[in-house]
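A short worksheet on the structure shown next.
Of the protein chains in this complex, one is absent; all others appear in place.
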């Protein structure tokens, strides 16, 4: 059996799309998100487990995980 | 238990309503009806058992049983 | 002005008069004439009177409805009563012989009473060809189309397998007229 | 000609500006004036800019839309940017202090920048009464209606149980203006 | 002036008879059944309102001597909803065709069923559009023909009873123009039932359906129903081979649920009670 | 120019974002799910056609980067039927609201289901009319409120899944804006299914439904679905008291039946074969 | 006469209040912007009065149920906007044919199709007259203020009941959504007309016979004891379908004539400064208010401008407009469409008068400035 290595992904937000509904905050299992000034804020980026639940349920596509750019291409 | 006496009823036709479809003829259990010149004819009125099946299924209300008029009122 | 003949066919719903009208018009077209066929029908007409109209002309046909019929065919009493007024003075009235008419009718129109339905039911054993019998009679009396065109038009339209029956119907129709025109017969 | 004042209230969808407009118009009516309230909204406006309009007059109001606003209240930057052009020269511009404007704006209009939203959120702990705070400020600056009518109109419209809160909101609004008009304060 | 049996004289505008339907059309049988049911229930006839759409079947309203409303194609139930809600004392009966009820009128059917409004609907299901000359309808059996389905239909037909039940109807039954006593019984039960009642009455259209599908004449169609309808009560008792190609008649659904017009009346009563309480 | 995750960039007109929906509206979550399903299936995107009616939900077509058709209220399925039949190679997906699909559009729903035409319908069911400001819809739960039902509805709500099955749909499933992985799976299965597929996606309208019915904000609605949806597979395993007031999600119907467009193609092929045979 | 209640009220709301004052007790409809408030208020208010509100599955059903409600004896109404008005057309034709009184409010938004759903327009004015198939009569009124929305809704019911025909209130979104000060008239200030019913147990009652000296057949309600028939087919004086040519002609002419013969009773309009006007603006609904302001400003500037405001859009006030153009040689029709009401104006004007049109369809109201500019061009 192959074990897939979970690639570390970066959590990104698009402030102009976020409407501050708080869904991502409520359903983040590690509670690293918060609403500030009606917009999502990543409070503890380093604790993110890349579970993707915020991305999956954000009605506005305003928070998502992005593959880390390959260093050699950087 | 009361036994209902079947009152003898008279079989009547309305020729101007009959369209000669033959349904009454086909489903008369004692086969006393016929189509002549596109209209129903009672061939053997005396054999009528007053079952009322012709009346029930005639699409044009053109054949029916009528209570015999009371003689005293005749 | 060009020759024009207006024919009205009247009867009841199931008698195939619209088909007869189509056949007559097609026969005319087969021989290079102009023709139209029109009809009137309605929900009320289901059991009731139905009519078909044919106009045959050598030239243009403007108004496509029969105005003053040159010919009226009536297969039922109802149709006769209803459409008689549209037949022009001295027009040709072709009647099934089951239909009664008043004496004045004979004065106003050329009346031809023939046993169309009886011929179909008794001689040909199929009531449904009464329309073809009637067509043949109309042809004989009006010469509006040739026998050849009429037969060709009939055969184009009738269900496969009934060709012989329909040819016979035409013949019987022709004969009905010959019988009256030849009183010695 | 009769006195007429045209007020436009601009902000974002949920800020209750249409209600504010209604209250202002009702206050005017309470004191025997004529008033209309109009609004524009749209599906696009759901998250976006929303505006309410009030015209108060002693006489007839013909065209029922604000043409050259005498007063513009803006609670958001977007609304300020969008509606500024409709404010007449030298008109009264009431801004929440979160809004930035260009220096020329100060030249063209009478600008009053006050912490409306902050007052509602921090002093009154309820952002939803920002509209009432704003109404109070408008009243103070325009005298379009009396304090009594405004309070009566507010109390008629707000949800039961929130009367005290809304009265306080009015007071805070009045004060915001007194603070600026009394610079010693 | 009036002619015909007592039933006809008492329930029909007999001066308008004979009706326009073709010889042997099942619609006449079913219409008589509706009248018989009304008669049996001893309803106040000035309070009976019969509403129909457009189609051969829908012409029934012109002959029946009640408050009658012949509406637009497919909309009978929507008109009837207005009548019933505005005047709940009326016994509202809808007569409609398979096309009228399930093609253009399908939406009104499912919504009337959903509301469980106290209307009794009788679908004269001849499996074809009769009035317009034999086009296929949503009730035309799979692979059978109509003038607009010259190669046979490829869209399965609705089971009108199942559809009605699925949408919320609380009384649902089917009979045929042959099975008249059952038909009358179901119509009676449907009318007496408080809520939306659907009675599918399988009818015969010899002129189009019979001819197009080589099913013979009026008598043949009657015989077909006689031989192919199985009482739903027998469904479990018969071996599968006896059920093949047959169809079921009988009562399929019968349940009591809150009825729309009465529920509305409760709102009114509550509000009026509140008003008086506040005085 | 394009912004957002790869999924968004590849499937949306991201320059048109953010969309017009309110903060926390479930429609965004479901729309993303539709895109994810399309992505997962690796469909040729130039052959995907998304059709919608009118309503908040129906605005989805304006954002999704496919062949998109935003039609009239209630008629999406009728337009889609034309598109699909005219060009069978297209993968036709309908996005609709509960009002759009089951109120004004109810007839097209039941007929599309009956035909078993190969269209996948996703109903964004927020149980209310969002676009017009919170009127009750045929999916508003019994006794709940809308602006046109100020005293609570008295007409029972449709079970959209049951209605679709009753009308003939061959794939029917339900999920919610909370249960996204299931949702995506059902949409995927629905698209891959040959025949009419109905996926009811329970959505949250915090602005009207939430407010009118005191169900709280977007997060509360999500939590409500989380806690009240039961997988249909568990239906038999749970005691009745655990099922009270809950609703089921899962796949309800899945069967293979002749599909309309293919059946039509058979007619064409047969006719053309006949033609060649006669040559 | 009691004191009038004074309030700020929305146009849509005024329709509901007016309708209730007129005796409306049945509403069936389907929500659509910008008419929805009418349905919402009916839902709230009718049951309090023992009346009925029902949200139907679509507009077609809404129209059908409205007709049903009227036949069952209640004054009935529905409201909608463009797309719904299109859908209702078939059943509107039915009501016209079967002579069922009812009121249809169309709050006009910008079309065609979905268009700009929240923007005002006057694009359905010709549809009101020609939207359904076949020849049929049309009565349509158009309010310019909230108070008039109230009054005209009452009048719609009166006309519907008097002439047994559907009557339209064609209200643009400007007025529908405008909140305005209104003095609500007391009930003794307006007249209410109820349909004439047959005499109780009249054995000679024929459902569709016009009695001598009357305009339309007397109308029993279903359940009143007369088992009459109603159909959308051509029918005779009993209401039964007939195909005879004379029956058809008689019926069709009756339908048209009952309205056209009584045009003077139905038509109302308002004139402002038309007496000596060299240019008359014709404008209705919300636009008439911009026009009125324009007239005032033009007069100030020395231009002799007047306003003719049709309150009854249909039947068309042709006599008056014709006479107007005898004196006034310039007419400017201002409307929020691309030229609808201007068409009949063209038809009836005097040959030597000139008609200009100003149309606007960008989703915004026509302003006084725009009208003044057009007046200056034409003057």
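Here the chain labels run A, B, C, D, E, F and G in written order, and each chain numbers its own residues starting at 1.
Just so it is clear, a residue touches a chain if its C-beta (ideal position, glycine included) is under 8 Å from a C-beta of that chain, and two chains touch if they have at least 3 such contacts.
Note that this is a predicted model, so its numbers are computed, not measured.
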{"item": "Candidate in contact with the missing chain, chosen from G:131, G:198 or G:317", "value": "G:131"}
{"item": "Residue among F:5, F:36 or F:68 touching the omitted chain", "value": "F:68"}
{"item": "Contact residue for the chain not shown (choose from G:209, G:237 or G:364)", "value": "G:364"}
{"item": "Option touching the unshown chain, where E:149, E:169, E:184 or E:229 are the choices", "value": "E:149"}
{"item": "In subunit E, positions touching the absent partner", "value": "54, 72-74, 103-104, 106, 129, 131-133, 135-136, 138, 147-151"}
{"item": "Sites on subunit G contacted by the missing partner chain, in the whole complex", "value": "60, 82-83, 85-87, 89-90, 93-94, 96-98, 108, 110-117, 119, 121, 123-124, 126-127, 129-136, 231-234, 243, 245-246, 248-249, 252-253, 255-256, 337-340, 343-344, 346-347, 351-352, 360-364"}
{"item": "Contact footprint on subunit F, counting only the chain that is left out", "value": "13, 16, 45-47, 49, 51, 54, 61-62, 65-72, 75, 78-87, 89-90, 107-108, 111, 264, 267-268, 271-272, 275"}
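Just so we're on the same page, only the chains that are shown with their structure count from here on.
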{"item": "Geometric centre distance via CA averages, subunit B-subunit A, whole Å", "value": "85"}
{"item": "Subunit D-subunit G separation of Cα centroids, rounded to whole Å", "value": "37"}
{"item": "Distance between the centres, which are taken as Cα means, of subunit G and subunit A, whole angstrom", "value": "57"}
{"item": "Junction residues of subunit C, two or more chains touched", "value": "44, 47"}
{"item": "Where subunit E touches two or more other chains, by residue", "value": "18, 21-23, 107, 111, 264, 267, 271"}
